[in-house]
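For this view, one protein chain was removed and the others were kept in their places.
Labels run A and B following the written order; every chain starts at residue 1.
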Amino acid sequence: MKPIWAYLRKHPLSILLLAFPLAFFARVGGWGSGWVFVFSAVGVIPMAGYIGEATEVLAELTGPKIGGLLNATLGNAAELIITLVAIRAGLLELVKASITGSILGNLLLVLGTAMVLGGVKNGVQHFDKKQASSHATLLTLAVLALVIPSVFSSSIGPINSQGVEELSLGVAVVMIVLYGLGLLYSLKQPSNPVTYPAVEHKTRGSTIWKAIMMLAAATLGVVILSEWLVGSVEAVVANTGLSEFFLGIILIPIVGNVAEHLVAVQVAIKNKMELSFEIAMSSSLQIALFVAPLLVFISLLMGNPLTLVFDSFELLALVGAVLTAVLVSIDGESNWLEGSALLGVYLILGIGFFLLPG
Amino acid sequence: MKPIWAYLRKHPLSILLLAFPLAFFARVGGWGSGWVFVFSAVGVIPMAGYIGEATEVLAELTGPKIGGLLNATLGNAAELIITLVAIRAGLLELVKASITGSILGNLLLVLGTAMVLGGVKNGVQHFDKKQASSHATLLTLAVLALVIPSVFSSSIGPINSQGVEELSLGVAVVMIVLYGLGLLYSLKQPSNPVTYPAVEHKTRGSTIWKAIMMLAAATLGVVILSEWLVGSVEAVVANTGLSEFFLGIILIPIVGNVAEHLVAVQVAIKNKMELSFEIAMSSSLQIALFVAPLLVFISLLMGNPLTLVFDSFELLALVGAVLTAVLVSIDGESNWLEGSALLGVYLILGIGFFLLPG
Partner (left out) sequence: MKPIWAYLRKHPLSILLLAFPLAFFARVGGWGSGWVFVFSAVGVIPMAGYIGEATEVLAELTGPKIGGLLNATLGNAAELIITLVAIRAGLLELVKASITGSILGNLLLVLGTAMVLGGVKNGVQHFDKKQASSHATLLTLAVLALVIPSVFSSSIGPINSQGVEELSLGVAVVMIVLYGLGLLYSLKQPSNPVTYPAVEHKTRGSTIWKAIMMLAAATLGVVILSEWLVGSVEAVVANTGLSEFFLGIILIPIVGNVAEHLVAVQVAIKNKMELSFEIAMSSSLQIALFVAPLLVFISLLMGNPLTLVFDSFELLALVGAVLTAVLVSIDGESNWLEGSALLGVYLILGIGFFLLPG
């Protein structure tokens, strides 16, 4: 038992792996969809952590160029898997809600918590102003790229008409190209501080094979848990009165990103606000400018085409979150009051989505 | 007669106290609701000034901590009394219009006039960039806290349904907490320049009792005048064709804040833009993040629950005003062109609200 305890002390989230068998028993034992939902959701947390860890190791071994690409594609892998499973199940509204929720979670919850805890411990914290300005520009583009097709589509035709589909595809191409240009720009910067010591070399010495095995196993785990999670959503909505919106916007994104979120907050407490800011911003941009348009293409191939037509509440939430985050970060400084404001906006949105009928 | 003339030369606004008996005679003499409205409104101006003066004296005598709290609660006392009387009379739309109007008045009319006159006299004027950034963050939060429940509530239920009431209460709690955190942050700043020499020690030597008496008398006066003012609103709307919107958004907020407004403009002319900016911003934030949510709670106790569901015109006006004020102030500098732009936005909104049918 001793090595297990030592391991757990080092990787406390691993204890949440127990949720995997519990979710299994909840399903076969007929404990009710609520338990299936909760255990599946909790089980995703450590798995997402392992995917992140394995990606880090591979990124370190393959050098910065391919490593950056790996991070870009696998960074939100758990998220991507859950949404793909939801698309196959035809839960397109849940998918859009969870895209929205991931962006909100990163910009408001994660950045807010990081700024509050980091600011209380370290006073005013600083990060690169030019990087903040690039992020602000791309975030504004991203939010416009989600708002414009949503607003235009109402006059173009019904949500799955050819015109709306073409609009989504066209906008998706522009978004992915801009995301690529953003990565290119960031790589070309002279002293680019975007090194993610997310696992802080805990895994040094792991071989490439160990990492690939870990990646494969954790991915498989997330796929299975996502099936269970998504399968239980409709019953949960029916039984608890919680709206699909609330599950998609608040609960699912938190689950898919807990590991990453913890890292962002920890480094802020250690007064590395630069890195914390980078994690939250990159993750938001990745979801908005890469995952969202990618899902437009993949969903088309899967026969359940997802269009970039978001609900007006989601759009308001996105615009509000981006405006606040841009305003807070544009001066390259943060303090606990700015963090509190971000959390305040998150709370207000959370109350709103909670009260929205299903 | 000599000492009265000397007093009037020092306190020219005191002459407006004559409006009090005129308002009384207008009511009993049946001069028509228009005269009652005008004289009651004008009578509030010097009373609000006396409340402000008494608050200053008490704040000076009680030290900065309690003084700050006194300023925070009594700073918009006249405003608060008018709105409470309007809530009791069931004129909830008038209340929301006057909340909106107070914020617009401070951000556009007062700040605009201060920047124009200050800029023409003194050229480019400066104020603290970090303070401007904190204010910008809280203002953005405030506007989101008013926009989000307004937009969400349409899908939650009718304006006085339980869901909308819960949303308003929840958001109000978040707003007051954030306002408190903002005060705390501002108090903890090393060299906080937020000292309001609004009365410029004219009252030095006044005893605490004189101040309390003045406060009590002026408050009573505002209560009486507010009753007459609010009581005449419906007849004025019916007779003049002016909309309740226009009265609430443009006229009432000007009346409740004239004394404060004059101070902000005077100090800008004396090249203390820092203080002028602080007065206009603090007052806006106080109304948005403290008075508005407080009214949600008080109105509930009074049995006429006010919800944070604003009209789309009010929301557009608030968003526009905050955007412009943030943009103008974020660089810590002002000039007469920026002031003119603020006044321009105020004028455009004023024309719009004037033409809106009642």
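In the analysis below, contacts are C-beta pairs under 8 Å (C-beta built on N, C-alpha and C of every residue); 3 or more make two chains touch, one makes a residue touch a chain.
What you are looking at is a predicted structure, and each value in this text was computed from that prediction instead of being measured.
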(request) Just name the one of A:G105, A:G119 or A:G182 that touches the chain not displayed here. (result) A:G182
(message) Of the residues A:L138, A:A264 or A:L356, I need the one that contacts the missing chain.
(response) A:L138
(request) Determine which one of A:V174, A:A238 or A:M302 touches the chain that has been left out. (result) A:V174
(message) Tell me which stretches of chain B touch the chain missing from the display.
(response) 312-313, 316-317, 320, 323-324, 327-328, 330-331, 333, 335-338, 340-341, 344-345, 347-349, 351-352, 355-357
(message) Across the whole complex, list the residues on chain A that are touched by the chain not included here.
(response) 129-130, 133-134, 136-138, 140-141, 144-145, 147-149, 151-152, 155-156, 163, 166-167, 170-171, 174-175, 177-178, 181-182, 185, 326, 330
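The rule is short, and it goes like this: only the chains that are shown with their structure count from here on.
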(request) Enter the angle, 0 to 180° in steps of 5, of the rotation superposing CA atoms of chain A on those of chain B. (result) 120
(message) Just the number, please: Cα centre separation of chain A and chain B in whole Å.
(response) 41
